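Here the complex is missing one protein chain, while the rest keep their positions.
So, chain A:
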Amino acid sequence: MNEMTTIAKTTTLKDWETDQEVRWCPGCGDYAILKAVQRTMPEIGTAPENTVFISGIGCSSRFPYYMETYGFHTIHGRAPAFATGLKLANPNLDIWIVTGDGDGLSIGGNHTMHLIRRNLDCQIMLFNNEIYGLTKGQYSPTSRVGTTSPSTPYGSVDRPAQPAAFALGAGARFVARGFDVSKELPNVLKAAHAHKGAAFIEIFQNCIVYNKDVFEDFAAPKGAEDRQLWLKSDEPMLFAKGTKGIALDVDALNLKVVDVVDGDWQAAGVIVHDVTNRSVAHMLVEMRFGEFPMALGVLYDDPRPTFEADVWRQNKAAAEGKTADLQSLLKKGQTWTVTEGGPEL
């Protein structure tokens, strides 16, 4: 029952757009993500009526209003819980959760963790802009130390959470990264959708008003090849046009950047990306930008049975051979009959 039963019709980008006026700030990274999703959906080939976008609260969480699908704009931080109930009620639905760094990691961190741990089949798009946009610019759980904001006029002092590391730590079987204007984003979304189970995608998103260009250091087109490591399954971890790669520092039991001479990445010890290698995934999500390029694309992808499938399987097994006769259930246990002659067992 975990398979899509509806035969998808061919759709185009237009089929996934609603008639609602999009209300993000001009230049917001959300526009690019919305377009990327609307462009990807026809390629994925699912039916709009079988697709549900569920969000919490925040700028990102307006997303469902703009998708011509079923949509539920819920309450702050709780989208994963609504998704869980919905998916258990109808495992045939294709569920996308839209959340942000505040919604998904601060107020809703608990639910994000448990949804990932249970491995509910859905896609979680966490728009990380390292700031609270909708409440007008306070620092968020992913803001860097020293972020000045209305609530931290002297700079924030608490250390940021790392979404991808958090997800992996919570037991995620799929972790990916992308950013709003990246041409690769649709491919990341497709891979997430193809993964059966909770697929966690951290999408760096530029908040043009409150945290402008905070990701420019790696996302700027100029010099991008030196600062972005796009991971591809079964391919060596190369960047800077193949002149650099990621290798294992055996002494430190960590990763290191190595120079690749004449394209001989093997000689340099560059690792071939195995998306099912959990140990390497842990190192990739911990790679510090600066010393390393930003690891993007599918960092980890190793499916396990999904929560809803196991629940349905167990429900079915427990009901096996039993009839749902409520009248006899009411009579169950220690009963007695009162007749004119008195009570008897």
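The rule is short, and it goes like this: a contact is a pair of C-beta atoms (placed from the backbone, for glycine too) under 8 Å apart; a residue touches a chain by one contact, two chains touch by 3 or more; residues count from 1.
As a convention for this text, contacts and distances are computed from a predicted model.
K.L.:
For the chain that is missing from this picture, which UniProt protein name fits: "dihydrouracil dehydrogenase (NAD(+))", "ABC transporter permease", "Phosphate-binding protein" or "2-oxoglutarate ferredoxin oxidoreductase subunit alpha"?
P.N.:
The correct option from "dihydrouracil dehydrogenase (NAD(+))", "ABC transporter permease", "Phosphate-binding protein" or "2-oxoglutarate ferredoxin oxidoreductase subunit alpha" is "2-oxoglutarate ferredoxin oxidoreductase subunit alpha", the UniProt name of the unshown chain.
K.L.:
Determine which one of A:Thr18, A:Ser106 or A:Thr243 touches the chain that has been left out.
P.N.:
A:Thr18
K.L.:
Which of A:Pro64, A:Gly197 or A:Gly245 touches the chain that is not shown?
P.N.:
A:Pro64
K.L.:
Based on the whole complex, identify which of A:Cys59, A:Leu86 or A:Met283 touches the chain you can't see.
P.N.:
The missing chain is touched by A:Leu86.
K.L.:
Name every residue on chain A in touch with the hidden partner chain.
P.N.:
6, 18, 20, 47-50, 52, 54, 57, 64-65, 67-76, 78, 80-90, 92-93, 110-111, 113-114, 311, 314-316, 318-319, 322-324, 326-327, 329-340, 342-345
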